[in-house]
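Missing here is one protein chain; the remaining ones are kept as they sit in the complex.
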Amino acid sequence: MKTQTYYLNLGPQHPSTHGVFRIILELDGEVVVKATPVPGYLHRGIEKLAEARTYTQVIPYTDRMDYLAAMLMNWGYVEAVEKLMGIEVPERAEYIRVIVGELSRIASHMIATGAYGADIGALTAFTYTFRDREYVIDLLEMVSGSRMTFSYFRIGGVAADFPEEFYPAVKKLLDQIPAMCDEYDGLITGNEIFQARTKFVGIIPPEVAVDYSLSGPVLRGSGVNYDLRKVRPYSVYDRFDFEVPLGKNGDCWDRFRIRIEEMRQSKRIIEQALEQMPEGPVLGKVPKVIKPPVGDAYAEIESSKGVYGCYVVSDGSPKPYRVHFRRPSFINLGYLGKLLEGWKIADVIAILGSIDIVLGEVDC
Amino acid sequence: MADYRLPEELMEALKSKFPGMEVSERQDVTLPLDDLVPFMTEIKENPDYAMDFLTNLTCVDYPDYFEMVYNLVSFSHGYTLMVKTRIEDKENPEIPSLIPLWSGADWQEREVYDLLGIVFTGCPGHPTRIFLEENFKGHPLRKDFQWEGGREP
Amino acid sequence: MDVKKTAHPVEELTDDPVVIDQVKRLIHIAPLEKLFDYCRARSLWPFGFGLACCAIEGLMAANMPRFDLARFGFEVMRGSPRQADVMLVCGTVTWKAAPFVVRLYEQISEPKWVIAMGSCAISGGPFVDSYHVVPGVDKLIPVDAYIPGCPPRPEAVIEGWLMIKNKILDPKVVNKIRG
Amino acid sequence: MFGQGLLKGLEITWGRLFGKKHTVNYPYKRIEMFPRFHGRFQLDVDKCIACGLCVNACPNKVIEMEREKVGKKQFLTKYVMRIEYCLFCGLCVESCNRDALRFTNVIDMNQYRRKWVRLTLVDRPAPEAEETPEEAPAKAAKAEAAAGKAPDKEG
Amino acid sequence: MGENIFVDFTAWLRGLISGLGVPDLFNDIILMIVKLAAIIVFIALNATWLVYMERKICAYIQSRVGPRHHGPVGLLQPVFDVVKLMTKEIVLPKNVDLVVFLLAPVLIVVPPIVAYSVLPFGKDMVAIDMNIGLFFLVAVTSLSTIMFWMAGWASNNKYSLVGGMRVVAQMVSYELPLVLAMLGVVMITGTLNLSEVVNAQKNVWFIFAQPIAFLIYFIAGVAETNRPPFDLVEGESEIIAGPYTEYAGMGFAMFYGLAEFANMMVISAMCTVMFLGGWLAPFGLTFIPSWVWFFLKMYLVIFIFMWVRWTFPRIRVDQLMGFGWKVLVPLSLANIFITGTGMYIYRAIGW
Amino acid sequence: MLSDWGAVFLFFVAAVIFSAGGVVTGFVLAPRRTTAQKVTTYECGVDTIGPTWVQFRTSYFLYALLFLIFDVETIYLYPWAVKFQSLGLFAFIEMIIFLFILIIGLWYAWKEGALEWM
Amino acid sequence: MIDFTLTLLNSISWVAVAFHTLAAVVCISALLVVLVRNIVHAVLWLAVCFVSLAGVFMTLDAAFIAAVQILVYAGAVCIMVVFAIMLIRRGNMGETNLFNKQVWAGGGVAVLVTVLGGFLSFRIRYAGSAPAVPENTVDHIATLLLSKYVIPFEVAALLLLVALVGAIFLAKEVKADADS
Partner (left out) sequence: MLTLSVSLHHYLILAAVLFGIGLFGVLTKRNAVAVLICIELMLNAININLLAFNKYITPNDFIGQIFSIFVITVAAAEVGVGLAIVIAIYRNKLSVNLDEFDWLKW
């Protein structure tokens, strides 16, 4: 018997859409027949605004895209401008970038982990990750002065060197990270209910993942080994020894687990970076007014959500002619509509959460 | 830094196949509009290139033309390639859609349509606006887009 | 007995049955209202309504272990506007989102308050020049407290909640410049 | 065995139940801010030479500055930060090479009215010194600020 | 000391009233009304306290401190909440089925309150010492299902409707294991009278005699009260607030505060009576009054409820149903066999 | 004497009065202001698409059916359990047969997929 | 005055009061089940009817049956009907419980049967009015059920089985269709 299908709006305001995002679900009972994602509720026109800002002034705006890992957002942009201008970044600045970038990744993954727990219903895990994130954020605040929107990177380096008290604090944090990860593992990953909810749910086959240009943990969850830090090492990533965790089934559980694994790997990277860090200036030789030559450049980094690219076009003036950001969450969302079909309402939340989107980044 | 560009001989092979293509010294390929789909099909399907990952897709509004920019990656070989093509028609810019080749182009093309007004042909019902509402006037990332900010004195 | 014959004073002022109803009701329970306000001010439930970056700080971090709004009893985050008291507008309101922001505000049951958190909610903030951003949520709905910052620290958010509390307890505080 | 994970979870929460609490009792106890914290702005009027670098550095034209030429020196008459537009990015502070503009660690800038949100750091008349007719730079600065209000022109 | 204060008080009241020449029946009625009032006050007080306790336990588990500033250690927080909710507008959305919409929150608290009438709170402390108390309780609590559905259906909201359908399916599926689990106890005691059930545990609590039944009962009890990990009904992150999405003010308070906690108390009180020896003092600690023991045990169960709630994620609806029907029901049926056979064997070797 | 049912009746009435009182207090004490937007259905802030009172799937019905059948079964089980100790082995076997028949039903339902949620 | 009230109250048979109230509720709710136009309301009234019928049963000293009544009818049958309605209803809810064309004929027959039944009932004679309340009905029921009525008891199980299998069979096809 064909029961009537009906439409249900999931969002724009919904506790688990992680912001203002809307999915129009066509449901039969509780089963999704068709899903239409509607982004754009947070479209702020950053790309347009950037055209009216100088190159340096764009940096704070990149913060507001993936506000959970703002350092990485800065990084992709300054990387592109540096490529465009051919600026050499001092060694020390590169190491600082790696450290704050990985810290940012840890912070972002912590939220992703916790928020995913909350989506599945384990609110306590959410508070734990937030509790621990505070300590990561403290470190980043120590170096940059802000808790979320750091604007710490500068074209050709970073804004300031680490303060002295940073080093003991980061050591202390790094020592705790494995224990934190174990706690999340014990509370969420190891939980049978959680596994039942996420294993073999929302499976993305590797070919499809590649076809849809997915990236980041979503792609690696499907078993595709594509991490820019390894595949095309930028900055000084080729000097570190770390592993790229991969999933097997491409289900929600894999995507989730990878993030916790990556936190552990990030910890390793930071440790090595702290060891290898040379002395020196933190800002390269940069002209006072940044006027790149006419031309364009595209640079990519691996942000916490996936491949974050930045395409900058210069017309020789102090303001960029065009800036385009390749935002990983946005492109990862492209497959959502297809992915949701055939799953239940509860799975919709699980799948959406496992993709780990940040609406600021999706809508730009 | 390692090199992720296409080896010269592969580039030559491409050049001979698509005489209209220009290669900059950074190995950015610029194509005539008509060559786009055959070229893309070639570099995707041909196992020598196997550009199976469409990373990025965007468009720039230059005074005289629109320039589409595609960034491609080959997972098996590790090559990257930037492909550009110009749309000379500033009034009704049209370009064939790449969804048949890479499904990941879907949302990115919609974004380009939404913000720059490039129409992608070849897929019925595509593109539609993605960020802005259907009744939004204009395409904001065009240089001639006029709007009012809400700043108060 | 006479009272019934003569119109209620308020009825001479207006015909609006809603207003008459309200005024009468208020007269009946006016003495209690102070008590109610005392309780209301101590039991503000936020509407779980996050828009952008500020939501992380205002809705989440402020509720989480370190800052713990729950100490004031302001943590019972409701997903449905019917059950919430305070709408914390934390983030950028775009024109696409404006209609539903207004609707959600309307759907909150009386009495209700609004906090505009972050530059974006106050004035459009960093994106005030943008083509798709509402320059301040006070263009759409009445706002009771402004928390500048981008994003404001959770402490500032707690201050914002206490401002609402103070406002309920003593509506006159709004005429004073703080700090 | 099935249920192990469940028990493990219970064990963790049980431990936390009696574990350390991470709450800072905010209004009564405050977290110490880091020296670099981006809080409320502070302008050291004596140090400021009204050079306008901060105005130019700001990505969102937050700072409104008026200056008058008094004798040889620029005299700062008005310095308003419309922090309702501010990104708290610190570019202005960074650009000020006289160390006049600084962040303090004051968090609370909340107001009940929008118009009170903006920070007027300096608002004073120019001293009665002989007013030179060269007010041109001040005018120019004003015009520039005005132009900034309509960024679409720049696009 | 204290053991008999309630019993004595009743007797004193009875004497006082009959001294006025009131006929027996009225004496009964007046006494019953006193008991009734006591029970309702008890429920209301406990529900407020439980709200506080829940928030505090939640906070402590999450390394926070929870309500603290309003009232001594935040104790007045739920009181403020109640008054707030009382003075909050009850929105009546258009298109709702008004009568059903308003009746649902009114009726939702009736089943738990009626269920209290047969619960023995202590020695000789039961409002109605009913012969079929257990069965009556089961029957009455099964009525809640339809109220939840009324709320979900009448709201004319899809979230509510989905929630309403879920709640019915869930409560219906878990009622069965709940009822069957108690059957094992009934087989041992041979009575449906709750006071007698308690008395039968003089030697050994049934949690030891019937461990499987206890487990089934506990799980099914959590599901019956719609608490995590079985809170698909409210499923905050899925369907906003389920059937209560459209309810505001007092209507919401009835569901969220009163009904939920009253139901939870019924379930945990039943758990105490059936498996934890009711008011019986363990280890011969009889100097503590029986009702204190009862509350201690009840609160222990409630604490476990809360502990579980703040630890586990939410189960999915198909898993929920599958678990209920494919695991709990067969298990509880097996429990009946085991109990029966076990008792025969026990008798065969024992006597 | 007040019989059991009388007391239950009292409880019932009191419970209704109590909860109705609560809701009515809410109506008396709370301010009211109705706007056109306020009374719209809440669905994440946007308009509901299509009718709300929609059809629901068969699976719910099958669960209800199973419950009904087994609920009826419990009304046999309870009296039996009460008298279990004095009835003797014969009754036990009787009940096993009874249960067995119903377990066949459960098994059938299981086999036919009536226990699967769709 | 007080005395008078007390005697008055004492003289009332409370069973009778309860019975008449409950009977009225039963009749009214049953009528409403038939009369309301919205089938969901009809089901809700049906639940009211069942609960008050349980009250009637209690006045008949059949507490166990009363509890069964609540458990099975109000708790299970109503739910089942509700689900069935949710499954098969399409369109407007307000007009789902309408009469057909034979209202008058049907009404006539119903009235006739009622009157006849009522009339016949007065011809019954029986001894004694209010017999002693037997203790522990459940015990007796159990004993009888498992000895004297053991055959019907097992047949009941079979009946339930058949009903279950039949209903699942019927509804299953529905499910199969839904899958395709």
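Going by the order they are written in, the chains are A, B, C, D, E, F and G; count residues from 1 in each one.
Throughout what follows, contacts are C-beta pairs under 8 Å (C-beta built on N, C-alpha and C of every residue); 3 or more make two chains touch, one makes a residue touch a chain.
Just so you know, these numbers come straight off a predicted model, no measurement behind them.
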item: Absent chain, residues of subunit F that touch it; value: 58, 61, 65, 68-69, 71-72, 75-76
item: Touching residues (missing chain, whole complex) on subunit G; value: 8, 11-13, 15-17, 19-20, 23, 26-27, 30-31, 33-34, 39, 42-43, 46, 49-50, 53, 56-57, 59-62, 64-65, 68-69, 72-73, 76-77, 80-81, 84-85, 87-88, 90, 96-103, 105-107, 109-111, 113-114, 117-118, 121-122, 124, 126-129, 131-132, 134, 137, 140-141, 144-145, 149, 152, 156, 159-160, 162-164, 166-171, 173-174, 177
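Heads up, the rule we're going with is that only the chains that are shown with their structure count from here on.
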item: Chain pair showing more contacts of the two, E-G and D-E; value: E-G
item: Per Cα centroids, the chain farthest from subunit E; value: B
item: Chain whose Cα centroid lies at the greatest distance from that of subunit C; value: G
item: Where subunit A and subunit C are represented by their mean Cα positions, the distance between them in whole Å; value: 33
item: Sites on subunit E at which at least two other chains make contact; value: 25, 61-65, 68, 87-91, 130-131, 135-136, 153, 158-159, 165, 168, 172, 175, 192, 236, 240, 245-246, 249, 310-312, 317-318
item: Where subunit F touches two or more other chains at once, by residue number; value: 4, 6, 8, 29-33, 38, 40, 42-46, 48, 51-60, 64, 66-67, 71, 74, 78, 82-83, 95, 117-118
item: Residues of subunit A defined as touching subunit D within the complex; value: 48, 51-54, 56-61, 63, 124, 128, 131, 134, 138, 141-146, 149, 151, 159-160, 163, 183, 186-187, 190-195, 319
item: In the complex, subunit F residues that touch subunit E; value: 1-2, 4, 6-8, 10-12, 14-16, 18-20, 22-23, 25-27, 29-33, 38-44, 48, 52-54, 56, 60, 63-64, 66-67, 70-71, 74, 77-78, 81-86, 89, 92, 95-96, 99, 103, 106, 110, 115-118
item: List of subunit B residues in touch with subunit C within their complex; value: 131-133, 140, 145, 147, 149-152
